[in-house]
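Selected chains only, in their assembly positions.
The chains carry the letters A and B, assigned in the order they are written, with residues numbered from 1 in each.
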């Protein structure tokens, strides 16, 4: 199976189809993006790379950051983090608050907003400069110091993110946030504001697909066992209430963001990033989902 | 990695540990089983087999049957079944009824009781003798005509299964059961009453782990694409509200039953059945979960 030509073929097929998604408008800054952007980039375990379309344009990776955030926390704090956050899928978005209530403030997993806030809180307790240290971690595993926070996006979210403020104070009321909620929210909004290109994104997740779980510089980022477990959580919880659907249709661990990016990876083989800003009604990139579904069908290879 | 010796080692390790589970008592017939039974059996894609302990004793496979039930329906009816049942994890057990209500009677996935009842209903509409035909399908893929329904277990469940009766009529009220609920329940309770040994169980799931998705007689059971998708649903939904935990710790698609059985499989490599009747507080075999966690740690191989 030829990877580059397969990517080219699918990319062309999808370009000809109508884009049935709609751009996210609830964060004013994100609404300004060109809705027709479409890029794909793949890097194999062995380091071969191939990109197409707008794969060099940076975009807001949003929730995809939560996987890198978890990676840093898991590396630093080990399995102790699982007393503060679970590893179960959350069912419908609809249930998020009632679940937090019945679970006494323990979020179901680290990839829903509530869970990522708890991870932020853990890192604030651990690090002197959490914002700087997290950015450095991301730059380091990607091998690229151009990656930065978007102050504009962080501020734009902070201004309208009433529901996230509600969530953070609700967890605090169960004492599962230890620091000042305002500090946690500031860190959280920054984490989500990181911008990367498809190329940088696939590179940043390379370590999770790489035998020995080393990054592109062949340095160990986290242990193999921890990497496998992060992949497992992506598999069951990476796409909100479309996680089962993604697992069913694509068959790879992955994570989406409301900026239209999706990362997916085949352990021991490759990581692949797709970006197209218009979202389906579950909040995942319409063309991104479509691309990856055609991709694993065409190459007849998923983890299942 | 030597599979037989690894299985032997882990089996011995666990025998020395205390069994912290408790036997299920809500189905009177199941409560009669010897709680100390413990068996393991593995079959590789290539047909090599290895068993230990009580791997030749038959036990009630209960919910594990739901995977075989789905396989038959998916083979016969194709993707049309997904308009009647979803592929998303269900979150907590707690939410099952409210989710059915907000989802207008469409169960979240085919492995929760509600979903399996809808699959039963689909097969009743399709087959002249659903109970006989399903049993024949199971016997055929396993290559073993000794497998039968346990009338005693089916009747025992029928007698006390008030909650399942409630569930079936509730779905009927949304018109997502087309046949007489009593007939659906009778089929459902029979499906769950099938008895197999670990050896038969691993053999019956061989086709889902086998390249080309052929069974042990090298006949195609279902298409490769459908088999991958069934594996994907097992990965996200196979262990109720411990699905994420199983994915996290074991990293294989699998399915548990309240009789203490667990099936797990590594696509393209093997299927493995474990049986130990005492359950943890999530309703999954305590020793079964423990065995499989040690197993994928020891052989350092999961799908992630």
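Just so we're on the same page, a contact is a pair of C-beta atoms (placed from the backbone, for glycine too) under 8 Å apart; a residue touches a chain by one contact, two chains touch by 3 or more.
Please read all numbers here as calculations on a predicted model, not as lab measurements.
Chemist: In total, how many copies belong to the whole complex of which 2 are placed?
Modeler: My count for the entire complex in this file is 4 copies.
In this text, only the chains that are shown with their structure count from here on.
Chemist: Using the average of all C-alpha atoms in each chain as its centre, how far is it in Å between chain A and chain B?
Modeler: 32
Chemist: Spell out the residues on chain A that touch chain B in their complex, using ranges where they run on.
Modeler: Spelled out, the residues of chain A in touch with chain B are 86-92, 94-95, 99, 102, 108-109, 224-225, 227-229, 231-233, 235-237, 241-245, 247-249, 251, 253, 267, 297, 300, 302-304.
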